[in-house]
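Here the structure is laid out as structure tokens; the discussion comes afterwards.
What follows is chain A.
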Amino acid sequence: MAAPSTTSAGLPPALADATRDETSLRRFLHGLPGVDQVGVEQRAAGLATRSIKKASKLWAIDTAISMVDLTTLEGADTAGKVRSLCAKARRPDPERPEVPKVAAVCVYPDMVAIAVKETAGTGVGVASVATAFPSGRSSMRVKLADTEQAVADGATEIDMVIDRGAFLSGHYGRVFDEIATIKQACGGAHLKVILETGELVTYDNVRRASWLAMLAGGDFIKTSTGKVSPAATLPVTHVMLQAVRDWHDTTGDRIGVKPAGGIRNTKDAIRYLVAVHEVAGPEWLDNTLFRFGASSLLNDLLMQRRTQLEGHYSGPDYVTVD
Partner candidate 1 sequence: MWEYAPAPESRAIANLKPSYRMFVDGEFVDGGGEPLKTINPATEEVLAEVATADKNDVDRAVKAARRAYDRVWGKMPGAERAKYLYRIARMIAERSRELAVLESLDNGKPIKESRDVDVPTASAHFFYHAGWADKLGYAGLGPNPRPLGVAGQVIPWNFPLLMAAWKIAPALACGNTVVLKPAETTPLTALVLADIIAQAELPPGVVNILPGAGDVGAELTNHAGVDKVAFTGSTDVGKLIQRSLAGSGKKLTLELGGKAANVVFDDAPLDQAVEGIVNGIFFNQGHVCCAGSRLLVAESVADELLAKLHARISTLRIGDPLDKNTDVGAINSKEQLTRITELVASGEQEGAEKWVSPCPLPDKGFFFAPTVFAGVSQAMRIAREEIFGPVLSVLTFRTPDEAVAKANNTPYGLSAGIWTDKGSRILWMANKLRAGVVWANTFNRFDPTAPFGGYQESGFGREGGRAGLEAYLDV
Partner candidate 2 sequence: MSERLSVAKTYKLYIGGAFPRSESGRSYPVRDSKGGFLANAAQGSRKDVREAVVAARKAFGGWSGATAYNRGQVLYRVAELLEGRREQFIAETAASEGLAAKRAQTVVDAAIDRWVWYAGWSDKIATVLGASNPVAGPYFSFSLPEPTGVVGVLAPQASSLLGLVSVLAPVIATGNTAVVVTSQDRPLPAITLSEVLATSDVPGGVVNLVTGATAELAPWLASHADVNALDLAGAPESMRTELEVAAAGTVKRVLRAKGTEPDWTAPPDISRLRAFLETKTVWHPMGV
């Protein structure tokens, strides 16, 4: 493991100690309290029974819209596809200009330049996936080049993937170093660290990976690439929200959380916001600290928004395809 980077400079001594070498890191991560699967799933299910209606529902819908990272990550992506995505990001509901813009668009590195052009001056961010997304199976040289390309083209956010193989075989130091290196290459862009929770499988692993990512300097921890099932789930996000809460209690800093993949409708989105509210805290109910990685979610949010305002159920003809 490389010498601690500047990211550990601001850490309280106990945490800085943990990043001294791989052995210390391992001891620290394995010393975190375990997560009981049944218990956390029950708590997540219990929170999901909250009934959010009327003004609080409308607020939640608008907030959720402002938290969407509108995403296209397909092999078949083209300039045309990215353009129409950006048009939607700028103006989600053409008939209702008061609808908030989404937080960002999320694309592959070679689409960043187009996205930056199409979102210029709108305040909508451009997030790029990087580091041999989605598998992360390539050399550090390639992963760094990936990132540098996106940053050079103007990406304001980088969504990297961790090396799950390294994590699962216990090489926490390697995972740490990769994150720290990519963070440096980000420059002014903020770094989201994708844990790929579906491959980590256990909640204990998710907790450890969350702490690892935060120790290494991530600005956001993100559940999934969306290319592996299961992607985001309420209990997994719950564990990550608890981790950022604990991190704040220890360091005073706030790290963001982004569930991605599998969040299809407004009901789901509101359940996530309730979890954010009650597990991390109301401060996280802001798109600087919480995002939804989604594509079809936006249209459901727009339809539900119309339903709340118009008083009748809406339909897919009243929202635009990307």
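Here is how the candidates were picked: all candidates are chains of the complex that A comes from, given by their letters.
The definition used in the following text is that contacts are C-beta pairs under 8 Å (C-beta built on N, C-alpha and C of every residue); 3 or more make two chains touch, one makes a residue touch a chain; residues count from 1.
Everything quoted here is computed from the prediction, not taken from an experiment.
Looking at 1 or 2, the chain of this complex that touches chain A is the one numbered 1. Remark: chain A residues 33-36, 38-40, 42-43, 49-57, 59-60, 63, 242, 249, 273, 277-278, 282, 285 touch candidate 1 in the complex.
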